[in-house]
Every structure is written in structure tokens, then in C-alpha cells.
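Omission of a single protein chain aside, the complex is shown with its protein chains in their original locations.
For chain A:
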């Protein structure tokens, strides 16, 4: 191999190596994009761990990426590289959300508005994330539960059992006298019902149709007698003074 050819090959090797280095870095850092994009400047009060390269979802579809993050005064300028087919009017909402709690990955949720104006920059919404808020509450709940020690729980159960037993004993002592009285009453009621069944005098008196008819006839006869007495008192009352 001639010296010139060797020099050429080394030159090609170095140039190809450098090109691959640049291509690899551009590819891996997410700067290699085949779609046309434009920059949308969004100001957030707090980006909550958002990183360069995090996706921007429009109606759940990835349509952009975080291009850069920069602190400007008391807020953060987030430059989103949005696909050129997405139009972001003035009233577009930008919210930072968590993909998952474990991975702490973030994305920008973009909800395009309906206004006709396209501003120079947008104001994003910061604040606690729904998922993280829920998980945070769950965490505090788990912490509270974890503070309860088993010996304490056993003691509480024992105490509760003793209280229940004591209350049952009191209740049974209070209930005992009325129960005895009720039993006596039931016995007496039974004896009365036996009397009224018809075997005794009272039963016959209550259940005899013959007696009923007699009493009725007697009553009628008595009414007729009283009427007759009222009409003809002299017939029954003879008053002699001398």
C-alpha cells in the first residue's frame, strides 16, 4: 500500500469517526428530528423537575419536546419544539404532568385553545400534580398506619373485650328481675286463659248461648215490666194510709 493511499484511508477514518460522533450525539440527545418544528416559549413558575428532551403531548399524542430550560427572573422559560402542524392559540393551556411516580418523568400536557390570536409567549400552569398529590396522601396514610405498633393494637383489643364483658354482665343483672316478673305474669295469664276456655264457671258463663238467650229474654221482660209499671203504677203500688 502506497503512502498516499494510507494517508487517504486514515483521513477517511478520522472524518468518518468524527461524523459518526456528531451523528450519534445528535441522535441520542434527541436533536435529530425529521419533522419540521417551531419554538413555543412558555413561562412556568415552577417546572417541577422537567428536563430537556421531555415530550409535549397534544391531546395525548407526542407533538413536541422540551428544547431548553432557562431561569428568567422569578420564573422559568421553557422552549418547546412543537411540530409545525400544531397551532397554539393564545388560550392554550400548558400543564406539567408526571408520567409515573416512580420514574419521576415529566411531560408537558398541551391543550390548544380556540382563540384566533397567536401570542409571542405563553403562561404555563404550575402547581401540585394530581398523581403526586394522591400518592403523597397515600404516603402519609401509610406512615400513620406504620406508626401503630402491634403491642398497642393487642392491648386495645384486650381492653375492648374486657369492656364488652363488663357491660354484658351489668346488662344481664339489670334484665334479670323484669324477666322473673314477666315469667310470673305469663303463668298467670296462662291460668286465666285456662279458666276462660270453658271448663270452669267463667268459661261456661262466657261461652253458653243458652244463657245468653235467657239473659236477653230476661232483659226484654224486665224492660216490658218497667214500661208497664210506669204506665200503670197503681197496678203494682197500692199506698194505703189508713
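What to note about this one:
Operating definition for what follows: a contact is a pair of C-beta atoms (placed from the backbone, for glycine too) under 8 Å apart; a residue touches a chain by one contact, two chains touch by 3 or more; residues count from 1.
Keep in mind that, in the parts below, contacts and distances are computed from a predicted model.
Only one chain is not pictured, and the protein name UniProt records for it, out of "Lactate utilization protein", "Ribose import ATP-binding protein RbsA", "ABC transporter permease" or "Cysteine synthase", is "ABC transporter permease".
For the options A:13, A:38, A:59 or A:212, the residue in contact with the chain missing from this view is A:13.
Contacts to the hidden chain, counted on chain A, fall at residues 3, 6-7, 9-10, 13-14, 16-18, 20-21, 23-25, 27-30, 53-55, 105.
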